[in-house]
Each structure stands twice: as C-alpha cells, then as structure tokens.
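Presented below is the structure to which this report refers.
Up next is chain A:
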Amino acid sequence: MSIIKSMLLYSVALLLAGWVMLTGDVSARQVTDGIGRQILVPDNPVRLVALAPSITEIVFALGQEQRLVGVSRFSDFPQEAQQLPQVGSFVHLDIEKIVSLNPDICIAVKDGNPREVADRLAFLHIPVYAVNPLNLEAIMTMILQIGDLLNAADRAHIIVAGMKSRIDRVRERVMKTDLRPGVFFQIGISPIVSVGKGTFIHELIQMAGGTNLCAGYSSYPRLSREQVLVLSPDVLIVTTMHRGLSIDQIKAEWAGWTQIPAVRNGRIAIVDSGIFDRPTPRQVDALEQLVQLIHPELSKESP
Partner candidate 1 sequence: MTVAIDVAKISLTYGKVSVLKDVSFTVNPGEFFVIIGPNGSGKTSLIKSIAGIEKPQHGRIDIMGRPLSGYGRKALARKVALVPQTAPADFPFTVAETVLMGRAPHLGLLGLESESDLKIVRQVMVFTGVAELADRKIEHLSGGERQRAFVARAVCQSSDIILLDEPTASLDLAYQARLMDLMEALKNDRGATIVMVSHDVNLAALYADRLLLLKDGQIMSQGRPADVLTYETLEKVYGCTLLVDQSPLGDFPRVTLVPGKFNPFAGSG
Partner candidate 2 sequence: MTARPNKLLLRMAVVSAILLVTLVAALLMGLSLGSTHAGFDAIVKTLRGHNSSDPMLRAIVWHIRLPRVLLAALVGAALSAGGLVFQALLRNPLAEPYILGISGGSAIGAIIGIILGFSRFPGVTVMAFAGSMCTLILVMIISSGQSILKKDSLLLAGVMVNAFCSAVIMFLLSITQDARLHNIIFWLMGDMSMTDLKQVGILSAILIPGFILIFCLSHAMNLLLMGREMAMSMGLRLKTITVTLLVATSFMVSATVSHCGLIGFVGLVIPHLLRMVLGPDHRVLVPACILGGGAYMVFCDLLARTLPQQGEMPVGVITALIGAPLFIVLLKRSNR
C-alpha cells in the first residue's frame, strides 16, 4: 500500500513539476524537431507563429489555420493568410512582435531564419520547432512532422500520400522516354541567375525528365548570355519574383539569340515562383508543370 501510495505521490509530484516548469497551464511533451533538437512543445498548440511563408502554407493545408496567431511577411498563399498579423520578413524577424503575440510555439525553417532568433525566443521561454526541408522527400517528412505537432497527423498522411502518388505518376510518365532535354531554369533576370545542384528546382527538373544544364555550378550561379548560348538549352523556363513580367517581355529579351534551340523553337515559359521556390505541397504542382513544359509530348496521353 505504501509503495503504491508513494508511487502515486511521485507521479503526482512529477506531473506538478512538469506543470510548474512551463509558463502557463498547458501540458507539454518532449519531442525531437526537424533538425534533431530536443524541445518541449505543448500538446495542443493554440497560439502558433509561422516564421516562413512555406510553414504558413503547410499549416493551412493541414487545416490548422485556426491555431495561427502570426505569420511571416510574405505569407501570401492562401489568400486568407494575408489577414493574419505579420512578424517581419523571414530573414529579419521582429522579435518584439512575436513576443507580443504570446505564442506557445513557433515553427522555423533552418535555412533562412537566423539562428539567433530561435535562441532568443527559446531564452524567452517560447519553444521553436525547426525544420529543414532540403528536397521533396524531406518536404514530405516535414509535413508529417508538422502534422504530428499540430495534432493533424491524419490530414498530413493524406496530403503526403497524395503527393507521393502524383510523384509516382510523373516518374512513370517520364520513364516512357529516353529524351532528357536540356533545361535552363532562370530565376534572376538581371543578372541572369540559374539553379545548381542542391536546390529544390534542380531536383524537380531531374525528376521531370529534364537535364539541368547548370547542375555543375554552385547553388545559384550567375551567368552571362554567352554562357547560356554555349549551354544551348532546349527549354528555357523563367521564374521571377516580379509579378507582371509578361511572357512577351521575356521572349523579347531572348529574341535575338536564335542560336539557342529554346528560342528558335519558341520553348520559353514563365512559371510562378511561389510554387517553385517554396518547400510546400505545391512543389508537386511545380513538378507537374515542369513535365508539361519539358515533355509536352507525354501529356497527350491520358494521366
């Protein structure tokens, strides 16, 4: 009897200690976050701040937007996200704003949010769950992790399953041909900047059955027009942060360079940077778009 009693007392004490350790009256658990840190997170986060636009998107996709009290500045998808209070841009966060929203957890992206911010927030007893999506695989893992965090694991699984099946379909389609057209993916107009190995876009291009002509360069190489000429791309895809740059303007920029097959054959396209640059479920949309552009002959068949 006394053993049970003391065990009971012990567990009650433990619970109380855990309770007291937290600022507030939420129960919490120890988890490992996306970059391997051990942190204490609330069981049911109700005041979430997303420190990057991709995180905001994922939270909405998981249907957990009611938990959000703050988002980073360029969180523009979905539209409703723009109504939420903004806490600065994701490289230059406003700590004061974040603290004033009294969050019980923040989700940060390792490659982008400054380390100091995470440390400061932790110092102020605000847990920061960090993720680090480096490729499609990691994006899907991240969605599952965030789903777990926000008690939306089921929804997360559905999303990831959907992504996986679409990716598999793309893979099958691409395997039907040996053609791997040379793709030049331009993310900067002036100067001309492309993507090298180690970026999301590179992976997407390869998966979509293209050859990224800048694979051998650093992550975001700058090239001159002559260098692009030498690379001789079959497909030229442009993504730009500037809305409003029309396809005609882009075509006009490249118009004189008919030695480039892409220009000669009119295979120039603009795509929305929002789905290409961000590690979100919409990357699969990007992938499908790329397949259309790189292998238009494949899309004539039914999916």
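Some observations on this one:
As a working rule, a contact is a pair of C-beta atoms (placed from the backbone, for glycine too) under 8 Å apart; a residue touches a chain by one contact, two chains touch by 3 or more; residues count from 1.
Keep in mind how these were chosen: all candidates are chains of the complex that A comes from, given by their letters.
Source: prediction; values computed, not measured.
Within the complex, chain A makes contact with only one of the listed candidates (1 or 2), namely 2. Those residues of chain A that touch candidate 2 in the shared complex are 23, 73, 86, 88-89, 91-92, 94-97, 99-100, 102, 111-112, 114-117, 119-120, 123-124, 218-220.
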